[in-house]
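As you look at this complex, bear in mind that one protein chain is not there, while each of the others sits in place.
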Amino acid sequence: MSYTTETADQVSSIAGEKYKYGFVTDIETELAPMGLNEDIIRFISAKKDEPDWMLQWRLRAYERWLTMEEPEWAKVEYPEIDFQDAYYYAAPKSQKDGPQSLDEVDPELLRTYEKLGIPLHEQQMLAGVAVDAVFDSVSVATTFRKELAKAGVIFCPISEAVKDYPELVQKYLGSVVPYSDNFYATLNSAVFTDGSFVYIPKGVRCPMELSTYFRINQANTGQFERTLIIADEGSYVSYLEGCTAPQRDENQLHAAVVELVLMDDAEIKYSTVQNWYPGDADGKGGIYNFVTKRAACRGRNSKVSWTQVETGSAVTWKYPSCILQGDNSVGEFYSVAITNNLQQADTGTKMIHIGENTSSTIIAKGISAGRSQSTYRGLVRMQPGAKGGRNYTQCDSLLIGDKCGAHTVPYIENRNRTAQIEHEATTAKISEDQLFYCRQRGLTDEEALSMIVNGFCKQVLQELPMEFAVEAQKLVGISLEGSVG
Amino acid sequence: MTNMLEIKDLHAEVGGTEILKGLSLTIGEGEVHAIMGPNGAGKSTLSYVLSGRDGYEVTSGSITYRGQDLFELAIEERAAAGIFLGFQYPVELPGVSSTTFLKTALNAVLRQRGEDELDAVQFMKRLRVHTKSLNISDDMLRRGVNVGFSGGEKKRNEILQMALLEPYLAVLDETDSGLDIDALKVVADGVNALRGPTRSMLVITHYQRLLDYIVPDFVHVLAHGRIARTGGKELALELEEKGYGEFADAPHGSEAA
Partner (left out) sequence: MTLENYQAQLAQNLPQTDLPWLADLRQGAADRFASIGLPDRKVEAWRYTNLKPIQARLFEVGPFEADTFQADRVRAGDTTPALLSDSHRMVFSDGLLIAGAQDLPDGVSLKGMAQVLAEDPEILTDHKQGIGAIRDLPLPTLNRALSRDGYVLVLEPGVIVAQAIEILFQSSTGAAYPRNLILAGAGAQVSVVEHYLGTSEDDYLVNGVTEVHAATGAHIKRYKIQRDGPGASHIATLAGQLEADARFENFDLNLGAKLARSEIHMALQGHGADASLNGVYLLRDKQHCDNAILMDHVVGATNSHQDYRGILDDKAHGVFQGKITVQPDAQGIEGHQLNKTLLLSDTAEIDSKPELEIRADDVKCSHGATAGELDEAGLFYLRSRGIPEAEARQLLMAAFIVETLGHIDDEAIRDVMDGLVTDWMAS
């Protein structure tokens, strides 16, 4: 049984309960001293045994960060973050030089992963999914590397890639999201501790879906994941990202950076199911999710597809983007963003059309309930050289209850007359009639809501890889608990 | 044997206005009752009160369903207990395929009754039996529930649901509205196929025409919020000829309009 099926079953078996991953693993964790300064960065770099060029890159980013101000324009409000009031490095003490096989992994850790439904056992190979399991900023074990190695696919923690594949990392790190790009990306560039590195060689279709599980454990540890995926000419990879976190009282910061590079005829499918702890019904606790994700379609005929289901986090600020540079390149964005209680989300996408005959599709579904606020913010820009560019955007909002808000802010910028941009947006609510109809057929309020909302999101959910789709559907239902009746 | 339904002196209001003003009605097992009446008399209100819709408040009176106090049950519990409401204007559910909807509903009802739920294969088998007889195509099943359906398709969809859910009491609210004669026949055939000794029906209609095809055991006239007259199927024909004129004035003793 694949890990995601296990997870889905676990989730559905505790339906109606509070956020299920509300537990903490009692393991000794090595922490850097609290706060953020140049010493901490050197500490992190030394802990990871990084070459000097990497340390210098971090330091440049840190210096830049000191001159920057937190952006304020998103329609989200949150208590000021004290960046000095957190730990920037936490590694499980029991890991010294990394396990050679799963027998060497700390059993306590393995038990944690089992609770999360992550299979680290070779039998799980039947699931056909390799897992780069991340525990508190440090990758603990990577499975199935032998299988991937046969295909020539590199899938390892980025801290390893820095040492083992420095040419690749130096060439591409920061080439899609420069370290100076924005406040959170710059912070990430200074203090990132781990993430995934993927390289798919020319002509290779990655034999299995790649995935990463994240988990934040230690109090006040921000997660600064950095992922870099390079798809060489004619290659294909499907990458899944799913997140969980335990209950906390203090807000936790998550500022990740994901960079995708695509050469001629390459294709990357990047799927995310995000259910970070959203805060309780009073808005206390919960994760702050500030993420910069960008794909550079450098090659001709390259294609990138971002699919995301965002149901967690107290505050979300996230705009997966595509730079459509190569002629005929294609960018797609499918998103379901759900906010309940007091969550706030300001998310969307940017499609920048540069090459000729590029096209982009955006389908964004936002669902607000409780007293939450959900904003879609999108940019579609056709540069002067974007001959024959095409964009179609559809963004729909569903409001549940009269205390929440749904907002749409699309920027449509066209500088080429042969390019066409088409944008549609609608806002509606679930009608009493619909709920009554379903209930009269025997469904409870919750079941009816879940079904109608899933119908609303169908266009997006059907883009997810099958394993994720099931989990996503259940998530959709769970995250709207308590919003009707 | 217990009656299927016993309504005693029911008073109900909507938005502060009293619509049902002391309605009493008894339906035995296996019986088909027709309710006719002028518009605004309370026919739809009766169907909503029976299904438990929010916004329809019962101020006095009682409804006993198969020996049980109906007011104790929530909407979906009434459905699980075997009450089916065929809507006059079935609502649309975009993105929710009919197949998904039907399977979810049927399994919800089975679950509430303590019976085993059906898996995909078992469900499709059961579904096909009914779609065939109602001439419902696979394409229709794939589409969103009622999305883009013609009037006739929507009503056939209602009958399909009724066939699948196997209710004890089916309340059909103006099932014939908006249908031409051919569509009407298909719907009527579907309903008639579901008649049986353990199933009762309450057929609400404004026009007598439907009752040529779904022949009732009893006909009631609902006027000014109560049953003004009861008779056999001939009463329907009489109303067809004479209209509702004689029921225009509120009967002596009821509240002023």
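As written, the chain order gives the labels A and B, with residue 1 at the start of each chain.
Going forward, a contact is a pair of C-beta atoms (placed from the backbone, for glycine too) under 8 Å apart; a residue touches a chain by one contact, two chains touch by 3 or more.
Here the structure is a predicted model, which is why all the values come from computation and not from measurement.
Looking at the complete complex, one finds that the omitted chain is in touch with A. Considering A:361, A:420, A:444 or A:459, the position touching the chain not shown turns out to be A:420 (whole complex). The chain omitted from view is touched by exactly one of A:187, A:229, A:362 or A:400, namely A:400.
Where chain A meets the omitted chain, the residues involved are 73, 384, 397, 399-429.
Convention: only the chains that are shown with their structure count from here on.
Residues 51, 53-55, 74-76, 78-80, 84-85, 87, 90-96, 100-101, 104-106, 108-109, 112, 144, 161, 165 of chain B are the ones touching chain A in the complex.
Chain A contributes residues 431-434, 436-445, 447, 451-452, 454-459 to its touches with chain B in the complex.
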